[in-house]
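Here the complex is missing one protein chain, while the rest keep their positions.
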Amino acid sequence: MKKPLLRRDFLRATAIAGGGMLVACKWDSDSSSDTPAPRGTAADNTPPTADPNAERWTPNAFIRISADNFVTVIVGAAEIGQGTMTAIPMIVAEELDADWQRVSWEQSPASAITYGNPFWQGEGGLGDLDQAGLQITAASTTVRGYYTSQRRAGAAVRQMLLEAASDQLGVSVDSLTTRESFVIHEASGTRLSYGSLAAAAAEKSPPSAPALKSPGEFRLIGQSKQRLDAREKTDGSLAYGFDFEIPDMVTVMVIRAPRFGAILQSSDDSAAWDVEGYLGSHRVPSGLAVVGTDFWSAEQARKQIKTEWLMGSGEGLSTADLRDQFDTRNSLPGLPVRNDGLGVLSSLNGEITADYHFPYLAHAPMEPLNVTIDYRGSECDIWCGSQWPDMDALVAATVLGLPVTAVNFHNLLSGGGFGRRACLGFDYIQEAAHVARAVNRPLKVVWTREDDIRGGYYRPYTACRLSASLAGGAIDSWSHRVASQTLLISPLVEVATGLVTEEVQTSQGAKEMPYAILNVYVDTHSVINGVPTLWVRSVANATNVYAVETFFDHLAKQAGQHPLTLRRELLTEKPRHLAVLNAVAEMANWTPQTQDNLYRGVALFASYESLIAQLVEAEVVEQNNGTHKVAIRKIYSAVDCGTAVNPDLVEAQIESGIVFALSSALFGEIELEEGVVKQSNFHDYPVLRMYQTPAIETRILPSDHSPGGVGELGVPCVAPALANAIYAATGELYTSLPLNNNPSLVFE
Amino acid sequence: MTTPAPRETFALSVNGRVEQTDVSPDKPLLWVLRDELDLKGSKYGCGRALCGACTVHVDGQPTRACVTPVKAVAGKSVTTIEALSETELGARVQRAWTSLNVPQCGYCQSGQIMAVVALLKAIPAPTDPQIDEALSGNICRCGMYPRIRKAVHELAAGGFA
Partner (left out) sequence: MIRTALVTGLLGAALNVAAQAPHSFDPIAEVLQHPRCLNCHTFTEYPTQSRKMVDPISGEVSYLRFRHAQQVIRGEKGFGAPTLQCGACHQDENVADGKVPGAPHWHLAPLSMGWEGLNRGELCETLKDTDKNGGRDLAALVKHMEEDALVLWGWTPGGDRDTPPYAHADFIDLLKLWVAAGAPCPTN
């Protein structure tokens, strides 16, 4: 684990107009923003009484205490549904001893230097950025990355408030306590609100090493508090990017390449002029930008425009051909990423082998992509729900030829992300900037659902070759080879330098295979083709853990062992793994002796500094025609995520991961035929619906470890646990997803 | 592809108020609500009645505004999420949603809530299959279905009054 950046060195407090205080860091602004809209607090759903005009929004702030005793926490991470805007304020409010009913949140401006996640410290590779971390909401890092720095900030401010109270009352700091946004002098019964002390506290120097609470002293952390953003998400008042409007704004839809890499040759918009509200079209690098007065006119006009394209390299690409191509790669040695014992030999002589295949997947967040942009020549404002606002701002600045300080990026709450809004290709933001240059007036680029499904940046197509040998009823050797289209730049580096580099986004989940096997070998291939790919919730863990955990059950069967028993045997050195495994078996009342009409499968996974075991209970009935009818009855999860800051929101993330994973396990697939994406909307790219969702039970194991990530944790084990349950019934190893493609399986 | 019919004037009853709009009769209700009447609580998710994010009530019936031409609601009464808290049931459903942490990203929830209010009006204590039948047209990509189901059951039992 990386050492978190110690924010205390950089804290600076400032008195603010009206008697409040602001805790900021020492760097100057590299971005600014308008006064944000007031937000909800926990005082359920009463609008905050803090006057938003009482003090100006100041960049670089972490905590603001206003004279009327409201605490506002300025959050650097993005809210894509996972609960950031509740969890981060809880962490600050805990150490601050703030009254939770009077705590609110604001989204920070885009600035890695100020608001970057300390988790990524060193990942930027560049000077100050390197120290600050990236402002990216990805890899389940928000709570674990910001945890320590936010606690220190809260504790430092509390200390400063105590010192101010000490001065005012003429008593020692030791004689004072804090509780719910008041400093209390027990002896005299005096209570001073944080708001009344804030101005004086701002004159104090932030302590260099404020004392942090022990877990036993926590009043907020560990409590299932309501989401602070729940109200505006239930009354229709929250403006997502899709809803955001600026004066004189036009709406733009882009006609993008019918095949990835194709180039627009010509267009004919003569018929579009019959559409009322059509305002013209402009060529941009990604295609043709069609401008309308609003969504509907742009959409209607776009349908009337004919385009001709010069086909690119993607023309011949059909996903049906990839299976053989990837298997061919996997018959050759790849880049070794793990070699235990005589692992390299075991890769050559495995007696039990299986080839796995996983399709492209689209993220399909509920809110399709959109960017609102007001480019005024020398500066620019952008409103967008982004998981990577600092980079999106930088990319927009680059396209617009502006210094990044001239781009005001207003990050909005997103209607889902799953990785799509942290795009390594920066496709939507680059395109919007190009459109802004071409159209030269305030506008919003909107994507329809079809644009979203067909727009690329999919989870990469992946094949795994698993191979093992057994000796004396034990697994003697294990090898796992992955061929996947790469996400990062390593293949380009490979091409340029001839050097092969490890691609973590390919090896994860395979390399960390947790079982105690003497000889283990893992190697990877990075494949390049013209389909743009991206991380999708849990990234390669979803595919590699599927292969690991289903192959494990297959081996257990060959070895004559119960899958639960063999897992326990091979995890004796890993108590936290063993604990989640045992907990989930206990929840489902499953033992190796269980005999009933249900079939069960389990899978196990550790990453993001968290662990999970998931168990699927299913009825599997053989039908007359030889197919098996599968009814998923219940999914159990046992989670060790260290300290659960808000257990109910942890549970919600696990539930969410399960539903997300079932969608892809059962029917998630993007196919290309001659370079054209076949799927287009929720009818042919179905996602799980209410009636298909089984009962879900989740248990969070108590732990004092520091928090681990949970946003992706619930995803990787679901499909293998399900496949293992079916395997228990049919004895068939299901080596490709989605399972619905398997003609012998019918899901209820 | 034909182009939309020319504008006509429609008197629409939305959230109890009569609104005059001058739009193509083919324009979907969703875009009239969002872009003409500035009611942006009803969401665009698919444009094909596949996801339910745009669900509003037309004469009390849950309806996908994204595929409903505005001419089809002339003379009918449209209710959107923005007016829901004005009814006792709507306010209760919203309390259930906040209390049980039902929303994650929240984008689908206007539609979910509209569907749930219609469900509880028609069937005050729905069974699980009735919940499935009423709500399976509303996609929640964050997967909050178990919480929605739980909230419906608790509301049916008189909760959140």
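For this structure, a couple of remarks:
To keep things simple, chains are lettered A and B as they appear, and every chain counts its residues starting from 1.
Simple rule for what comes next: a contact is a pair of C-beta atoms (placed from the backbone, for glycine too) under 8 Å apart; a residue touches a chain by one contact, two chains touch by 3 or more.
Note that this is a predicted model, so its numbers are computed, not measured.
Here one chain is not drawn; of B:23, B:53, B:134 or B:148, the residue touching it is B:134.
Of the candidate positions A:686, A:707, A:720 or A:738, contact with the unshown chain belongs to A:686.
Within the full complex, the residue among B:47, B:90, B:106 or B:146 touching the omitted chain is B:47.
Take chain A: the residues that touch the chain left off the picture are 303, 683, 686, 689-691. What chain B contributes to its contact with the hidden chain is residues 1, 28, 47-50, 55, 61-64, 66-69, 72, 115, 118-119, 122-123, 126, 130, 132-137.
Quick note on the criterion: only the chains that are shown with their structure count from here on.
Centroids of chain A and chain B (each the mean of its C-alpha atoms) stand 28 Å apart. For chain A in complex with chain B, the touching residues are 44-45, 80-83, 224, 226-227, 229-240, 242-243, 271, 274-276, 294-296, 299-300, 303-304, 364-368, 413-418, 448-450, 648-649, 652, 655-660, 681-683, 687-693, 695-696. Residues 1, 3-4, 6-7, 24, 27-28, 31, 34-35, 39-48, 50-51, 53, 80-82, 84-85, 94-95, 97-99, 101-110, 113, 131-133, 135-149 of chain B touch chain A in their complex.
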